[in-house]
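Shown here: the complex without one of its protein chains, the others still in place.
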Amino acid sequence: MSDADTRLTLEQLHCERDDRVLFRGLSLTARAGEIWQITGANGAGKTTLLRILVGLHGFYDGGRHWWQPDWQRELLYLGHQPGVREELSPLENLDYACALNAQGGDAMAGLKAVGLQGFEDVPAAHLSAGQKRRIALARLWLAPKAVWVLDEPYTAIDQDGVAQLDARIQQAAEAGTLVIYTSHHQVGEGVRRLHLAKGRAEVLS
Amino acid sequence: MAFESFADFLAMGKHGFYVWSAYGISAFLIIASMVLALRGQGQVRQTLARQQRRAELDAEVNDESRT
Amino acid sequence: MSAFGAALKRELLVLWRSPAEMINPLFFFVMVISLFPLAISPKPEVLAVIAPGVLWVAALLAVMLSLDGLFRRDQESGVLELLLTAPVMAVVPVTAKLLAHWLLTGLPLVLVSPVLAHMLQLPNAVLGTVMLSLLLGTPALTIIGAIGAALTVGLNRGGILLAVLVLPLYIPVLIFGAGVIRAAAEGGAVNGILAILGALLALTASLGPLAVSAGLKISSGN
Partner (left out) sequence: MVWQTIKRWYHMLGSPRYFYTFSSLVLPWLTPIALVTLLTGLVWGLGFAPSDYQQGNSYRIIFIHVPASSGALMGYMALGVAGLVAVVWRMKMAEVMLKAIAPFGAALAAISLVTGALWGKPTWGTYWQWDARMTSMLILLFMYVGVIALQNVIRDPRQAARAAGLLAMVGVINVIIVKYSVEWVQTLHQGSTLKLFGESTINPAMKYPLLISMLGLWLLYAVNVLMRARTEVMWRERRSKWVAKLVTRPEKGER
């Protein structure tokens, strides 16, 4: 893994919230093709760390450097909430997300891949929580991006959905995508783990 | 001195009420803001000192329980 | 399709599919206006004097109340995060959102205002100015209000705070908006005041969306 593949470098990242230190002195280098799993108890700061990486949260000290200036063009971010409006159908939601994030790919195929065929035009309000999350996850099957940042992608996903998502993440990693996700579920071997606890962040493997 | 006597000064030529109530209210608001600013400093110092003492106490308790 | 086009289409769809967002401000506008003849006096000569102010205060409050739904639903559903992490400048989808919001909440007020102006005994010659002043004014109110909405989007009881932040900023638009109708009713020159109202709209439309997207970034923790 030469230096050219480095996608993300963190230097002494320090973040506080409500009088508590979430993490301090966090430094790591993430390269293309790696899968990083971020674990930690609730409130340990996992979501805040992801929000710092994607630029939603700006109150931190230390350095966060992406490999190129307009890294946002190559970012696919699935936040804590699915990012789906209930008045719109899955197809309309997906078209909006893709247009906003300059992501190509066939939306219908994406929805089929996550098992939402037949629901393309049903207003999202009538779908279950798991199905709503699948609308957001459908973007993983569209045009590839250099970096995936996924916040709890496995919540409300049933058993075979988990296996499907594991396969897709590993497939993307092999194709050179850097995947960073928070979850207690481990995608497979060779996953690098970052654990947040009691104000410290350790790279476990 | 623009007034003959102190009483005349207070009367302000029949406008005394308006002039002195204006200055009274202004003085009250200014002093209140200054006092609040001053008290704020003391309060922060107090809460931080209390937190520090509590932290030291916790530290001692941990030491005793460990030894 | 360009991000702006997609965003505009999407916003119009969302608003169209939740009619309450559109109907409520309109009904509020009509109901508030009909309070004044009951509260003050139905006599035509009295109504004609207060009509410009009543029309404009009602429009101002209707627009302000419609702002609550501008960002809150998107923030709760996570769409706001999608928007803020997109490669395209946040100001593009935000402008589309403001335009769509105005089209479906501000514009109906403009269209219904002649009827209400007539009910408030304003002479028919003035109805054109009434519509024109609201046409220029309501977009400015929507954009200025959106700045307050962006800053209070994350707060749970943001509604009252929104009014405290935004009302002082509404005052110039209110003064010239009502002023132009009053001038028209008294047969005075109208173009000069309309020009000022247009200038206020130009200032708001150019700087406003930037301030709104900055406010959204700040509210998201940036």
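Here the chain labels run A, B and C in written order, and each chain numbers its own residues starting at 1.
In this section, a residue touches a chain if its C-beta (ideal position, glycine included) is under 8 Å from a C-beta of that chain, and two chains touch if they have at least 3 such contacts.
Predicted model, so just to flag it, every value in this text is computed and none were measured.
Chemist: According to the contact rule at the top, which chains on display are touched by the left-out chain?
Modeler: A, B, C
Chemist: Need a quick check: the contact residues on subunit B for the chain that isn't drawn.
Modeler: 1-3, 9, 12-15, 18-19, 21-23, 25-26, 29-30, 32-34, 36-38, 40-41, 43-45, 48-49, 51-52
Chemist: Considering the entire assembly, which residues of subunit C contact the chain that has been omitted?
Modeler: 144, 147-148, 151-152, 154-155, 161, 164-165, 167-169, 171-172, 175-176, 179, 200, 203, 207, 211, 214-215, 218-219, 221
Chemist: For subunit A, which residues reach the chain that was dropped from this view?
Modeler: Contacting residues on subunit A, toward the hidden partner: 16-18, 21, 58-59.
One rule holds in what follows: only the chains that are shown with their structure count from here on.
Chemist: Tell me, which chains sit next to both subunit B and subunit C?
Modeler: In this structure, no chain contacts subunit C and also subunit B.
Chemist: Using each chain's Cα centroid, which is most distant from the centroid of subunit A?
Modeler: B
Chemist: Can you pull out the chain pair that has more C-beta pairs in contact than any other?
Modeler: That would be the chain pair A-C.
Chemist: Using mean C-alpha positions as chain centres, tell me how far subunit B is from subunit C in Å, no decimals.
Modeler: 43
Chemist: Go ahead and note the Å separation of the Cα centroids belonging to subunit A and subunit C.
Modeler: About 37 Å separates the centre of subunit A from that of subunit C.
Chemist: List the centre-to-centre spacing of subunit A and subunit B in whole Å, with centres computed as mean CA coordinates.
Modeler: Their C-alpha centroids are separated by 51 Å.
Chemist: Two or more other chains in contact with one residue: find those residues in subunit A.
Modeler: Within subunit A, no residue touches at least two other chains.
Chemist: What residues on subunit C touch subunit A, complex-wise?
Modeler: Going by the criterion above, the answer is residues 1-3, 5-7, 10, 13-14, 17-18, 73-74, 76-79, 81-88, 93, 217, 220-222.
Chemist: Where on subunit A is subunit C touching in the complex?
Modeler: 51, 54-59, 70, 72-73, 75, 77, 79-88, 92, 95-97, 99-102, 123
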